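After this line comes chain A, so read on.
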Amino acid sequence: MSKFSLIACTVLAMSGFGLAAEAADPAPIKIGVIASYSGPYADYGRQFDDGIALWLDEHGGKLGGHPVEIVKKDVPGAAPDLAKRVAQELVVKDKVNFFAGLDFSPNAYAVGAVAKEAKIPAIVMNASSSAITTQSPYVARVSFTVQQVSDPMARWAVKNGITKVYTIVADYGPGADSETAFEKAFTANGGAIVGKVRAPLSSPDFSAYVQRIKDEKPQAVFFFFPSGVLPPAFLKAAKERGLEEAGIKVIATGEATDDSYLEATGDVALGLITSHHYSYAHPSEKNRKFVEGIARVTGKKLRPSYFAVAAYDGMAALDGALAKTGGDVDGAKVMEALKGLSFESPRGPIEIDAATRDIVQTVYIRKTEKVNGELVNVEFDQFDKVKDPAKQ
Partner candidate 1 sequence: MTPLTPTSSDRAGPAATVDLAPLRRAARPRALEFAFWLLPVAAWFLFPENLALLTQIAITAIFALSLDLVLGYAGIVTLGHAAFFGVGAYAAGMLSAKLGIGDPLLGLVFAAAVSALAGAITSPFVLRGTGLTRLMVTIGIGMMLFEAANKANDFTGGVDGLQGIEMTPLLGLWSFDLWGKTAYVYAVAVLFVVFLVARHVVGSPFGLSLRAIHMNAARMPALGVSVDARLTAAWIAAAAIAGIAGALLTQTTQFVSIDVLGFGRSAEILLILILGGAGRLYGALVGAIVFVTLHHLLADVDPEYWQLWIGLVLIGIVLFARNGLMGVVDPFERLLARKETKR
Partner candidate 2 sequence: MTPPVLETRDLVKTFGGFTATDGVSLSIAKGARHALIGPNGAGKTTLVNLLTGFLTPTSGSVLLDGADVTGLAQHKRVARGLARTFQINRLFADLTVLESVALAVAEQMGVGRRFWRPIGRHGEVLDAAARLVEDLHLADVAHRRTRDLAYGKQRLIEIALALAARPRVLLLDEPAAGVPTSESRELFAALAALPADMTILLIEHDMDLVFRFADRISVLVSGAVLLEDTPEVVAGHPLVREVYLGEAHHV
């Protein structure tokens, strides 16, 4: 059956003739990327690919001096039984050195268990459920946690005179995490939650919820929905009901204005204030090069989202760790080397917490604006070195 297993993207070292003195290439490093390549979330897999491809392109296709082989595995959406099986196969059949990708939390939990058993480091490039890194000692995260981006929004709100907030989140694990983190930070800083509701994930029509919020007359409404269908639906309902006119501010986490979906969301997103760790409009030299690079390697004019940047940083983290181990790919040693690693990412300075293997980073407060006819998240405030609040 193995002949069918397609190694989708093989990047081999382009060893120059000038380096002939060097001994034969060390064994290639195999990375199993588990992500959605089909179905409604196929964009996630593509973003991971772009980020990884750019990093390899910039580094001569080598990771810690080794040539790299990427094995892509499609696990569309949250399908942990499939993710677990795929991870097992990557270990026993493809004999990968690292797991990467991992867009959905349930999949990351499942792969984390395999990683622990097989002692193979797993780099979480998106999954944002807090406990993933606690569950398995072989998991390090370079993306974010839901709590990490929800908590600063609450602190910013209080700082700007908002003390009465209504929260609405999607009725599933991350929604509950966001609600809890926001409420905790908000009330701790003197704010009051005047009402909260969890809306079913399948709910396309928010009119009833928005009406309810309007009738409660809070100063602001905070919402958390997974990127894609729900945020525009909510924003449309909010606009239709005239929340803004009724003096109710709308704030959210960055999922609401995910760069991949922002154009499709349209003008209803204008003026929305969100908190997140990455905007493709982040004003830094490193990010400018990153955005240009993505355009170069893909040949398309697509916005890199926080998926692409996390994938790029995931490669950088592995490279940094391998530099510390001197090229040794032993799982335990690489995990040890990842702890406390810090470097400059296109999103700003990031660090892998030595104690929790979770990411520490700057969370930005952004406003959706139209720049040169395009909707972008413009950062205007920031909270530095934010750790995952759920682990404190």
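On how the list was made: all candidates are chains of the complex that A comes from, given by their letters.
Going forward, a residue touches a chain if its C-beta (ideal position, glycine included) is under 8 Å from a C-beta of that chain, and two chains touch if they have at least 3 such contacts; residues count from 1.
What you are looking at is a predicted structure, and each value in this text was computed from that prediction instead of being measured.
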Selected neighbour of chain A [touch, this complex] from 1 or 2: 1
Complex contacts: residues of chain A adjacent to candidate 1: 1-2, 4-6, 8, 37-39, 42, 45, 72-74, 78-81, 84-85, 88-89, 91-93, 105-106, 109-110, 113-114, 117-118, 129, 131, 135, 171-174, 176, 200-201
